[in-house]
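Comments concern the structure below.
Only one protein chain is missing; all other protein chains are in place.
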Amino acid sequence: MADSHATTLEPEAHNPALLHHFADAQQQKNAASLGMWLFLVTEIMFFGGMFCAYLVYRLAHFNAFAAASQQLSIKLGAFNTAVLLVSSLTVVLAVKAAEAGNRKQLVTYLVITVLLGLTFLVVKGFEYAEKFERHHVPGPTFSFTDTFDDGSQKIPVNPNEAQLYFSLYFAMTGMHALHMIIGCGLFTVLAVFAWKGHYSPGYFTPIENAGLYWHLVDIIWIYLFPLLYLISRHR
Amino acid sequence: MSEHATSSRKFYVGIGMSLLVLTSVTVFAAFVNLGPFNPVVALLIATIKATLVVLFFMHVKGASEKLTAAVLVSGFFFLAILLSLALADYLTRAWR
Partner (left out) sequence: MASAAIPANQTPKTNYLTNGYGLKSWLLTTDHKRIAVLYLISVTVFFFLGGFFAMLIRLELLTPQGDLMQADSYNKVFTMHGMIMVFFFLIPVVPAVLGNFLVPIMIGAKDLAFPRINLLSWYLYIIAGTLFLHCMLIGGVDTGWTFYTPYSTVGSNTNVVEAGLAVFIAGFSSIFTGLNFIVTIHRMRAPGLTWDRLPLFIWANYATSIIMVLGTPVVAITIVLVAVERLFHLGIFDPKLGGDPLLFQHLFWFYSHPAVYIMILPSMGVVSELITCFSRKRIFGYKFIALSSVAIAVLGFLVWAHHMFVAGISLYAAMIFSFLTFFIGVPSAIKVFNWTATLYRGSISYATPMLYAFGFIGLFTIGGLTGLFLATLGIDVHVTDTYFVVAHFHYVMVGGVLMGYLGGMHFWWPKISGRMYPEGWAKLSALLVFVGFNLTFFPQFILGYVGMPRRYWQYPDEFQVLNVLSTAGSSVLAVGYLLPMIYFLWSLRYGPIAEANPWNAAGLEWQTTSPPPTFNFDETPVVTWEAYNYDEIAPKELEAPVGR
């Protein structure tokens, strides 16, 4: 708190980003940060409803969930996980660049982040396409003939229960992908603003907050990956 | 915020590398038969990864006040209430 007053003398006179109803830049920054964290909590609860549905149905229909999960490609899932984790790294490096006032680095990292996000979405698109080809998309054309191998025998699976898995798969990954699209759009805008020099070491709250959002989307995927892709793979 | 809000680039890359390593560990562990502990291990690794992201990428460790941590923890706490009390019903139904 104290050192901010030392670095920004007369914040009201010098900082064009300071809104009138805040006493100083520090208060504004703290407010924006708390607001962002609360928003992240709403995101946790938003996805939480789906995690609850997932948990309940996985316990109720374990065989079908395992059999359906094994239709996903671990390679693509793990690749996408890695892509997202690296993008989280580039985001935090972008924040660091913004704090250091290094405009070129900031723009570079933001652009890399967007590219990594798009890579994730393209891979996801290929995965979805494969689901359409194999009639694993819930709805009237859904069909599921695979079995669950419990180690000694192959147990047939109720297609309705497998469809439930894929409903949740599409709902959760779809909602996650929607958040990724929003994040990519956000970072594109921020990259343009950064290029124009809107941010300074004294003011880069939008970069920080967009970063927090991106990290949370990453965290949700960190849980989605084992829950959706890695059910009973050792059989 | 003070000038020490972010750490060195080397440190961030280190965290990023550990996240990637943990991802391979979780894939590897999924193919080992641990009985009922497979999902437990998977979720444990996921939680370690999430904690790393929260503490170091989202700068909750070293934040100037406890409020951000409290906000985040409350989110997970109420999610835990939703899951556990819903399970209190589903796991104890007599007709399942």
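Think of it as A and B in the order they're written, each chain with its own count starting at 1.
Definition applied: contacts are C-beta pairs under 8 Å (C-beta built on N, C-alpha and C of every residue); 3 or more make two chains touch, one makes a residue touch a chain.
Just so we're clear, the structure is a prediction, and the values are computed from it rather than from any experiment.
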Kindly state which of the options B:V13, B:L34 or B:I81 is in contact with the chain not pictured. B:I81
Touch with the omitted chain, as defined above, among A:A17, A:M45 or A:V111: A:M45
Footprint left on subunit A by the chain that the document does not show: 12, 19-24, 27, 30-31, 34-35, 38-39, 41-43, 45-50, 52-53, 56-57, 60-61, 64, 138-140, 158, 160-161, 163-164, 167-168, 171, 175
Residue by residue, what part of subunit B touches the chain that was omitted? 67, 74-75, 78, 81-82, 85-86, 88-90, 92-94
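Definition applied: only the chains that are shown with their structure count from here on.
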How far is the middle of subunit A from the middle of subunit B, if each middle is the mean of its Cα atoms, in Å? 14
Write out the stretch or stretches of subunit A touching subunit B in their complex. 1, 3-4, 29, 33-34, 37-38, 40-41, 44-45, 48-49, 51-52, 55-56, 59-60, 74, 78, 81-82, 85-86, 88-89, 91-93, 95-96, 99, 211-212, 215-216, 218-219, 222-223, 225-227, 230-235
Interfacial residue positions of subunit B with respect to subunit A in the complex: 1-3, 5-6, 9, 12-13, 15-16, 19-20, 23-24, 26-27, 30-34, 38-39, 42-43, 45-46, 49-50, 53-54, 56-58, 64, 67-68, 71-72, 74-76, 78-79, 82-83, 86-87, 90-91, 96
